[in-house]
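Every protein chain of the complex appears in place save one, which is left out.
Order as written gives the chain letters A and B; numbering starts at 1 within each chain.
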Amino acid sequence: MSTLLAVLVDGVIYASWLFIIAAGLTIIYGVMRILNMAHGSFYALGAYAAASLVGVWLRGGRPPMGSYAMLALAAILVGVVAGPVIERGLLRFAYGKDEVVLVLITYAVFLILEDAVKLAWGVESYFVTEPYGLLGNLEMGPLSYPVYSGVLVLVAVAVGVALRWGIYGTRYGKLLTAVIHDREVSAALGIDVGRVYLVTFTLGTMLAAAGGALTAPMVSVVPGMGVEVIVLAFAVVVIGGLGSVPGAALGSLVVGLVRSAAVHWLPQVELFSIYLVMALVLAFRPRGLFVAAEARKI
Amino acid sequence: MIRRRWTTAGLGIALVAVVGVAPLLPRWSLFVVTISLAKGLVALGLLLLMRTGLVSFGQGLYYAVGAYAAGVGAEALHLSDAVPMVILGALAAAAVALVLGLLLARYRAIFFAMLSLAFSMILYGVLVKTSAFGSTDGFNVAPKSILGFAAAGPAGRFGVYGVAALCAFGATLGIDRYLRSKLGRLAPAVRDNELRVEYMGASVRNVVHLHLVLAAALAGLGGALTALAVGHVDPEMAYWTTSGEFVFIAILSGTSSVAAPFVGALLLELLRSFAYEHAPNTWQLVMGVAMLGVILFLPEGLWSLFRRRVRSAT
Partner (left out) sequence: MSAILETTGLTKTFGAITAASDLHVRIEENTVVGLIGGNGAGKTTFINLVTGYLRPTAGTVRFEGRDITGLPPRRVTRLGICRSFQIPQVFDSLTTYENVLVGLGIVSMGRRAFAGSAPGGPAPEAAAEQVLTRFRLDAYRDELAGVLPEGLRKLLDIAMALAVKPRILLLDEPTSGVSADEKFGLMDLVLEVIREAGVTVLFVEHDMDIVRRYTQRILAFYEGRIIADGSPGAVLADAEVRRLVVGESEADVGGAPC
């Protein structure tokens, strides 16, 4: 029984981590029709930035609780700097090209950023574990979890709620929805599609970076940490449906629970179980678990 | 459509040149060219798929299957000669594609890319957890003979090099002939307008399935050759970044010439060797920049630079 609880709790924690990253990926696809392969690189940038900022903060002898603000700052900085630079400086020249070509462009960006990170931060690992242990542990029956994990879950929920409110409740969200449905018509109606793209990409990047920043205290920050994340994020958005935020939430839960179950009960399948689910969903519901209707073509 | 004609003679000359220069090459160069020929085969398969309008982000699957099959063949079937090992690799990969193609042939664009990626990651996961295959360490592969000749030392290296060159020659010729045939000409037609192809009476699904199998066989061939050249196989061959490398080579080379993938593969290997020596943290950066340059300015690959110069000379 305790194992079932462990599977569920671990699953939810892992799902929260995934959701923060995947949500950004899915809205970038939904609005811009770009499957961003560089998403994992922004995640890594967020982690490195967090490591640096937290390091600077704590070295100055400042209150440790402030390190959380540093995590948030790292995410925001990476989003606000990397997002516009990549979108305005590169992607904008490729709009209108085939979807697959855009994916290849983001793949090239991923390659560039992989080395950019190494050039900027070197190849040694960084450790910023203070924020992780700072809040102590939470006892749940026979299990003990760091409160930090709970923070992760709360952040994921907050992101989900904020996105839902943002997209359905605000005027800007309605503009976003219009662009998602039809870019040309939106532009014809006077919507500044370029600005919508910029904001969306920046937001998506920020979320990826937030995922990385929040992860930094949990792992050693090393080059290549974005490489596995990107395929996991792909699995999540494919399962849930490309472009759907509720889909990303569902996909995260599915992947999180499947992985958790595998780790606890069948470790041999841990690695491939997620991709098996991804392949199965693609096989039976290629548009994901949240389908949308398709218009007539001829 | 292929605009430059590579006649059998042209390819034959290339083959003789490649083989002829072998004794002059230092050991490291011999290895680099062998690997380039092997990876070029994988990229050739990608070229066929791209002609058909598909970009696979999972050729690593067949590359790994070919490599592991060659290795397992040596162990389980007691194959000791390189040639049957290589053939086994190609056939095993083709068999996998025959089955997976039943599903994969229904997908296009990014869904195809994602599904092919998912399949390769599934294999990666299986290989890593299979201790019989050495898990993350993989295992060594060493043929005892090549077409009857002993495979140890320099003779072995030349032998693998020769087999690779022959495979590249045969594959390039085969694919070239195929693309000129009635069936092969359907590739760009399928890419341009599947509806029209169906309405002319042909099955798009069958064409795509066939091309998936052909590309897989080529990738398996390349994988087996790599296994022989390196002497080792490991799960990394199935990882998505390996597939990405093949995509990079294919983009760099473009789709207009069947010989270009080998040149592209060679360029990548030389770039990688050079970068490792002098600036180890920049070769991916250079790859990325090169890829961007090609996609944005030379959509037909580096080959189009060469063609432009030829055209302006007339």
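Keep this in mind: a residue touches a chain if its C-beta (ideal position, glycine included) is under 8 Å from a C-beta of that chain, and two chains touch if they have at least 3 such contacts.
Values in this document were obtained by computation on a predicted structure and should not be read as measured data.
Checked against the full complex, the candidates B:80, B:193 or B:281 give a single residue touching the omitted chain, namely B:193. By the touch rule set out above, subunit B reaches the unshown chain at residues 1, 181-183, 185-186, 188-189, 191-193, 195-203, 206.
The definition used in the following text is that only the chains that are shown with their structure count from here on.
Averaging Cα coordinates per chain places subunit A and subunit B 32 Å apart. Those residues of subunit A lying in contact with subunit B across their complex are 35, 90, 93-94, 98-101, 103-105, 107-116, 118-119, 123, 227, 231, 234-235, 238, 242, 267-273, 275-276, 278-279, 282-283, 286, 298. Residues 55, 103, 107, 109-111, 113-115, 117-119, 121-126, 128-129, 195, 240-241, 244, 247-248, 251, 281-285, 287-289, 291-292, 295-296 of subunit B touch subunit A in their complex.
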